[in-house]
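First up is the structure itself, then whatever we jot down about it.
One protein chain omitted, others in place.
On to chain A.
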């Protein structure tokens, strides 16, 4: 149905603050793209630029190869779902969904059938006559989505749509959104700060930091080969362990902590100072003494299906998180021995943070 292309898109506010630094992006037809990043990284601004709610300071944004820099939001053929739903409080849910259609001059029968159809898809048929305030958070969210889908726009934009919902509902709605998007096949851009949402929803993930796209790729690509230390730390929960390390002279090992040698198979110069990153799930318990890393338990979080162990490592300067399947009993100050596979170690340049 539609592609969205960003060509060196930039946003500079009148006070001189540069929120977006030249982003290039090509979103394919029907693709679910997720913008993820910490607050203030510019992800919402970028979304609002696509929507036309923020002007574009430099560069170009095109929808279906048509540059829309100067096109009004209503004429871009997009629909947006807001974090706080932004439903019109004085209108009932039917009118909330129908409002955009009425303004576009659809006939009464057309509006009726489109709204009923959207309500059917979203299971809102029984609530059309009610006002938004009479609905629960999840239902309001559905009305907001209904308002977006009745128009059958070229592009869906979602601005943290689930962050006002409670945890359980969030998971349900997440699945529903994914399902809906796949069924309708509409190109979507979704903004979130929740990396679980990002990983599960995205066909393609864009990790943003400080107004720059740090990495663009499939969620698994980004998980397996994070391009920078920032991305490595942001994607994955619990976050990746970072250890200051030095590459051994034979280039076959990195030395972490108090002289612990870890095997690596990276193409890297000997003697270089690097940051070694190891995901908590890639550390495993070894029989006592056989492991590479010897560390002391500081705290244990049992989640049932898995156990998170926080450890002090070496002389105590480094902390390591370990993620184990199932339940385990550890006491504070237990000594554990851990192993790690060479291909699960990520190395990052200590200066630039870039992946080596």
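Quick notes on this structure:
As a working rule, contacts are C-beta pairs under 8 Å (C-beta built on N, C-alpha and C of every residue); 3 or more make two chains touch, one makes a residue touch a chain; residues count from 1.
Convention: contacts and distances are computed from a predicted model.
From the set "sn-glycerol-3-phosphate transport system permease protein UgpE", "Chemotaxis protein CheA", "Cytochrome c oxidase subunit 2" or "NADH-dependent phenylglyoxylate dehydrogenase subunit alpha", the protein name that UniProt assigns to the chain left out of the figure is "sn-glycerol-3-phosphate transport system permease protein UgpE". For the options A:2, A:41 or A:80, the residue in contact with the chain missing from this view is A:80.
Residue in contact with the omitted chain (choice from A:89, A:185 or A:270): A:89.
In the full complex, chain A makes contact with the omitted chain through residues 51-53, 72-74, 78-80, 82-84, 86-91, 99-100, 103-104, 133, 147.
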